[in-house]
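Missing here: one protein chain of the complex. Every other protein chain is in place.
So, chain A:
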Amino acid sequence: MEFPTETPASLYGLELGIPLGDRRVLIADDSRFNRRTLARFLQWIGIVQVAFATNGQELLDQVESFDPDLLLIDANLPPIDGMALCRVLRGNPRWRDLPILMQSTRQTDQIRSLCFQAGATDLLAKPINPGECVARVRYHLERRSMVQELRAFRERVERDLRQARSMQLALVPDAEWLEAMASRNALRIEPVFQTSDEVGGDFWTTFEIDGGHVGVFVADLSGHGIASAINAFRLHTLLTRTPPDDLRDPARLLTQLNQRLADILTVGQFATAFYGVIDRHADSLRYAAAGAPNPLLGSRGGFRVLDASGMLLGAFADAEYENRSTPFHPGDTLFLYSDGLTEARDRDDAMLGEEGLADLIEQAVLTAPEHPFPWLMARFAERFGTGLYDDLTALWIARDATS
């Protein structure tokens, strides 16, 4: 059969489509006529980067050196056959996704099934149908480039998320600085801050205010993903710009933060927050809260729950906050945490909950009185695993018994 040597304007009145000039196709056939014919068809759809193999060994060599985007292979390629070669190729992870179009003269259903089972992506009749050949080659090349684009996009997004996550981790106080600051103020501050696989909106910080006051701030920006993380960064910036005068009064701080956040957050976005000021000289904890998980305060009588109810931060511009106060003596403990702790789900889909947490803390101080917090977190990890769907913040703040 004779085929035109020049690229036809169209095939059967159908457009030949966008030239695929940047794709590489490898043709493996021991017949010179077949190789030339196929190459000519490929030219019709703009494919000019073509390499050839006449037998199995040449095929394997060419695949390595030419790195084709698609392989056209004859089912009877010597020395074994096309199907066996196909299996060899698929055995190599590098060629697992390579589109392999197998040509065969034998078109029984059995033969066709065997070709597919050997790993062929698609089958072409022999003698060749030019229209079918170019249509299938185009389809598989386009599909392959779509998959490659998707994969590249996904890898880029994952890289960006990893970077956002490390930026989020960098927002919390540096470990060395924290230890020194705590020590200066006769405190022991043990933090756990874990960001989830999906970037989240947890945030916490602490700082010295003059005259024996230490402020502790824990917040959880609503939602998930990049948007929450961005809002956490915004909140951090607002805090760092707050003058010391406003840091001494928890209710005032939350009121101001609320107004600024209400301006910049979109409807439906908000944060829950707790801000407490430890006063060493007055042996007290003064605090205000915006719907944060209820903290636990431990003293000689055991642990009790502090009320952290309050209007969501940044949701309503005219929200008001109130100061509450509680004794905080040497030897006392303040436990702050985000809902990633109480709302974690175990294998039975059960949540830890506030009561579960209170029980766990009691057990911790009984079982491991010297180091209750690591014990607590170890039990938590045992039951809930370490893969997080939400950020997890937990702060164990203890006043030195002798201070």
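To be clear about the criterion, contacts are C-beta pairs under 8 Å (C-beta built on N, C-alpha and C of every residue); 3 or more make two chains touch, one makes a residue touch a chain; residues count from 1.
The working rule: contacts and distances are computed from a predicted model.
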Chain not displayed: protein name in its UniProt record ("ATP synthase subunit a", "Ribose import ATP-binding protein RbsA", "Anti-sigma factor antagonist" or "Branched-chain amino acid transport protein"): "Anti-sigma factor antagonist"
Residue of A:Leu38, A:Leu70 or A:Leu312 in touch with the missing chain, whole complex considered: A:Leu312
Candidate in contact with the missing chain, chosen from A:Asn34, A:Thr206 or A:Thr272: A:Thr272
Among A:Thr121, A:Ser222 or A:Thr393, residue touching the chain not depicted: A:Ser222
Candidate in contact with the missing chain, chosen from A:Glu343, A:Glu362 or A:Asp400: A:Glu343
Residues of chain A (touch criterion as defined above) contacting the omitted chain: 220, 222-224, 267-270, 272, 291, 294, 308-312, 315-316, 319, 339, 343
